[in-house]
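Every protein chain of the complex appears in place save one, which is left out.
Going by the order they are written in, the chains are A and B; count residues from 1 in each one.
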Amino acid sequence: MEVSTGRSFLFRVDEGEEIVGYLTRFLEKKGIMLGTISAIGSIRDPVVAYFDRDEGGYRNIALKGDYEVVSLTGNVSVKDGKPFAHIHVALGDQDGRLYGGHLVSGETFVMEVFIQELKGGVLERKPRENNLSLWDAEKLED
Amino acid sequence: MEVSTGRSFLFRVDEGEEIVGYLTRFLEKKGIMLGTISAIGSIRDPVVAYFDRDEGGYRNIALKGDYEVVSLTGNVSVKDGKPFAHIHVALGDQDGRLYGGHLVSGETFVMEVFIQELKGGVLERKPRENNLSLWDAEKLED
Partner (left out) sequence: MEVSTGRSFLFRVDEGEEIVGYLTRFLEKKGIMLGTISAIGSIRDPVVAYFDRDEGGYRNIALKGDYEVVSLTGNVSVKDGKPFAHIHVALGDQDGRLYGGHLVSGETFVMEVFIQELKGGVLERKPRENNLSLWDAEKLED
């Protein structure tokens, strides 16, 4: 879907916030229904998830302690009439090893976030046969 | 090179597509010759590559099974007169461990892609002595 760019936001989330909940509240407060998210920082006790196609569901991986947020990449679209943030993260431990997946939750230590609002269309997450809520796929007619 | 922003696209690639080929067809169809790419999702049997300077070539690493696409970061420029996508990925396995490198290929399960077209100049990949096809380097005169 072709879109246009809307508002842009660059900010730091305060220490001690649950990041996914905070970002969702930010989106709701600003009325952002479509966009992209990128962040770097540091997080405590993150929970990430891996989607297991055979089991047809997410498998949670709870990490303990503090991790560098090496990348946080996501998008914003509509689910059940509200803004929904879909976020993946790469997380570094004290030895520089990386872990990650779909971000479920985590407590911010430092989090510097860039959100680019997009406009000009609606992408809605709808339940699919594979147990995921997905946008309609883009068709590339030849 | 200073550039300006062109069109923006946010979309989902259908399940079962070879991702690098799909993105290249998307760029060709839309006529995007310069830009940036970012995506998250899930991929099957990805092949990534590591450039070995001593051997002067890429070394392929074939991963088996399904991986979370924790980050997919790339750019678009011109090679042999056509749009060329240069893409790197971070991939998470079922235990949250990350793997990655230069993306060679992979079959999409879910892939949510943001492409930002850029305008105002041409970056062309040309063969270099190091066996890579690279843009001219930016010079920072002091």
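Following the convention adopted for this analysis, a residue touches a chain if its C-beta (ideal position, glycine included) is under 8 Å from a C-beta of that chain, and two chains touch if they have at least 3 such contacts.
Treat the numbers as computed from the prediction; the structure is a model and nothing was measured.
Student: Looking at A:Ile19, A:Val69, A:Leu118 or A:Leu134, which makes contact with the chain not pictured?
Tutor: Going through A:Ile19, A:Val69, A:Leu118 or A:Leu134 one by one, A:Val69 is the residue touching the chain not shown.
Student: Can you list, in ascending order, the subunit A residues touching the missing chain?
Tutor: 5, 7-15, 22, 25-26, 29, 38, 40, 42, 66, 68-71, 90, 92-98, 109-110, 112, 114
Student: What is the set of subunit B residues that contact the non-displayed chain in the whole complex?
Tutor: These residues touch the chain not displayed: 1-5, 34, 36, 38, 48, 50-53, 59, 61, 63, 71, 73-75, 86-90, 98-102, 118, 123, 130, 132, 134-140, 142.
Basically, only the chains that are shown with their structure count from here on.
Student: Taking each chain's centre as its mean C-alpha position, how far apart are subunit A and subunit B in Å?
Tutor: About 21 Å separates the centre of subunit A from that of subunit B.
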